[in-house]
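Right, subunit A next:
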Amino acid sequence: MTEEQKPPAEQADKPKPAAKPAAKAPPGPKPWAPTGEVVETDVTRRLKERFEAAVEGIPSPVGEAGVRVAKDRLIEVLTFLKEDPECAMNFLSDLTAVHFPENEQPLEVVYHCYSIPKGHSLRVRAGLDDGEACPTAVEIWKTADWHEREIHDMFGIVFEGHPNLKTILLPDDWEGHPFRKEYPLGGPKEEAIRKDALSRPVYLPDDPEEARRIIKEGGRGSE
Partner candidate 1 sequence: MDQSNLNASGTSPLHKALETRSMELNFGPQHPATHGVYRAILELDGERIVGLDSVIGYLHRGIEKWAEYRTWSNCTPIFDRLDYLAAVINCHGYVGAVEKLLGVEVPKKAQYMRVVCDELNRIASHLIWLGTHALDIGAMTMLFYPMREREVIMDLFESMFGGRLLPNAYPVGGVRLDFPKGWEKACRSFLADLPDRIDDYEKLLTGNRMWVQRTKDVGVVSAEEAIDLGLSGPTLRGSGVYFDVRKAMPYSSYEDFDFEIPLGENGDVFDRYICRIREMRQSARIILQALDGMPEGDLKGKVSKIIKPPAGEAYFTVEGSKGQLGFYLVSDGGKNPWRCHVRSPSFVNLQGMETMCKDGLVADVVAVIGSLDIVLGEIDR
Partner candidate 2 sequence: MEFEVLMNTVGFPLIKILILLGVVLTCVAYTVYVERRLLGFFQSRLGPNRVGPFGLVQPIADGVKLFLKEDLVPLFARRFIFKLAPIFAMAPALVGFSIVTFAPNWVGADGTEHSFVVADVNIGILFLLAITSLGVFGIILGGWSSGSKYPLFGSLRSASQMLSYEIPLTLSVLAVILMAGSFRLSDITEAQQQFFGTRGLYYIVPLILAFAVYLISAVAETNRTPFDLPEGESEIIGFHTEYSGMRFAFFFMGEYANIVLVSCVGTALFLGGYDIPFVSDAALYASHPQLTSILSLASFAAKCSLFIFFYIWIRATFPRYRYDHLLKIGWKVLLPISLVNLLLVAAIKAWPHFQDWLGGAAG
C-alpha cells in the first residue's frame, strides 16, 4: 500500500515550484551559516579519529557540540554513535530537518543524540540536495520512525528503507510540503494575504480604508 504512494512522482514536480518563489521567499537571501566556534568534545574527537574527513564540526554560538556528516556515511556514523561504548548514544532525542533554500545543500536533517548512561549529547547534521533521499535511522533507533514520517510530510524528504513512510500529520491527499520555505504560511490559496514586511498574516490590513471597512461593516469581504 505504501509502495504506491512513494514520492518519486511527487518529488519530480516538487523542484519546479521550489525554483520560482525561492527568490522572494521571506528573509535571508544569503546562504545560512552558523556563527560562533566549533566545540570539541570527546565524542567529536572520537568521531573525527574514526571517520576523519567524513565528519566536520559545526560552529555554534551557544557552545553545543555538533558534527556535519556526509550523507553516504550518515548511517555508519549514527550506528557508531550508538554502539561505540564510549559514545553510547542510545537515546535519539530529536530528529528534524531544516530548509535553507539559499544553501548549497538546501535541506539539512538534524539528529540530536543523547546518551543516558554517559550524559552527553551531540548534534549530527547531514545535508541533502532537493529531492535527494536520506537513509533511514529506524534500524538504529525505533523512535526515528514517526520523526521521519513527519519530515517526509513537511519537507518531502524520502527516507530510504523506512518501513512505513506515509503521511502522519497531514491529510493523505495533501499537496506540497508546508515547512519548506517557499510554501506560504496561509497555504497556496492564500498567498495574497502575505504582503506586509513581517510576512505575517494581517488580520487587520495595512490599508486604513480596508481596515475601516472591516471594522465598520464587520466583515472581510469573503465572510
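The candidate set was assembled so that all candidates are chains of the complex that A comes from, given by their letters.
Observations, loosely collected:
We adopt the following convention: contacts are C-beta pairs under 8 Å (C-beta built on N, C-alpha and C of every residue); 3 or more make two chains touch, one makes a residue touch a chain; residues count from 1.
No experiment lies behind these values; they were computed from the predicted model shown.
Looking at 1 or 2, the chain of this complex that touches subunit A is the one numbered 1.
The part of subunit A that touches candidate 1 in the complex is made up of residues 26-28, 32-36, 59-62, 64, 66, 90-94, 96, 98-100, 110, 112, 116, 119, 121, 123, 141-143, 145-147, 167-171, 178-179, 183, 185, 198-201.
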